[in-house]
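Sharing a structure here in structure tokens format.
The other protein chains are all here in position, but one chain of the complex has been omitted.
After this line comes subunit A, so read on.
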Amino acid sequence: GPHHSRTPQDRTAGVCVKARHVGLKPQTQPSHKLTGNARFWEGLEIINTIVLSCFSSEDDSSVFATNSLQRRKKGLALTGLNPGATHPRGKSGPLIGPPQNFRQISSIIDVDILPEAYRRVRLHKHGTNKPLGFYIRDGVSMRVTAQGVEKAPGVFISRVVRGGLAESTGLLAVNDEILEVNGIDVAGKSLDQVTAMMVANSHNLIVTVKPANQRNNVNRASKTSMGNTGSVGSAGSIGSALSHDSPSPASHSNPITARSKGDLQLLLFDSLNPYSRDGARNGATAAAAGRPFPQSVSMPNSMGVSLSNSASYSQDRNYNHAGSSGRERMREDGTMITL
């Protein structure tokens, strides 16, 4: 497969590590050639080019073990401060592979606090014309409870459209059970309600799923070698508290020690539009893509995992927060206001 190589940049305070157990498999083998022409990137429809870069940073322990869903404001506040945001506009060099040339399309978030059997996926719909591209249906979910296995109504992904955002991430598949939509439990909600919730959040959709295929889960238990152990307890307790549904013994006995400071994120980039095209409107992309990557590790299958500290990752701002007077994305153009 093609290799993406780039130089680590000095500005990052992060410690770069190499992810060793990445169970995700690309949906298709990338077949593009790496040429030095930026135009090539603009025109090419390559979806499954995923950069692998793993790093963690030691700053900002305050956000440790908090749910990224609740950290919206933090991310917002950091948007402007990120040094990476200084990437010059329109200067897409001939280099191939720098993350600036990739638009983030999805990420796995909160890996540290979720039970291993679950996956929390953020889909970045903004700025793309690509459809989200999936369907959901009613179904029956098997839950392990103290009383044994129970059947409960659940909502599942019924179809993933070819060429859609959902398919291109490789993180959502048919028969994955939807557990949460932007942090809100869907238990007891009808299919129409879940649909409405997803559509309402479609500009920044975070779905927590229980993948039908459990073999590709990020296996935290085996990554015990890195990071400090300072926060094992709290992370572990959250993990176990959440694992009401078929808890993995590993998450109890081997609480997350890897990357204990800062949670794990798996960022997936889409190479459709270079960053420069996205413009300042897309703050999240700007921040994420603009952040210097300390190191990139090429994987044979050319798919990547970026494990980053979410504090340096700017969250999309338009997250709903009850009663919050949250900042609005606002554009004023004469009398025309977009809110």
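Simple rule for what comes next: a residue touches a chain if its C-beta (ideal position, glycine included) is under 8 Å from a C-beta of that chain, and two chains touch if they have at least 3 such contacts; residues count from 1.
Keep this in mind: contacts and distances are computed from a predicted model.
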Given the options "Calcineurin B homologous protein 3", "Exoribonuclease phosphorolytic domain-containing protein", "LLGL scribble cell polarity complex component 1" or "Sodium/hydrogen exchanger", which would UniProt use as the protein name of the unshown chain? "LLGL scribble cell polarity complex component 1"
Which of these touches the unseen chain: A:Ile108, A:Val121, A:Leu171 or A:Val194? A:Val194
Could you list which residues of subunit A touch the chain missing from the display? 67, 69-70, 113-114, 125, 131-138, 158-159, 180-186, 189-203, 205, 208, 238, 241-242, 318, 320-326, 328-330, 335-339
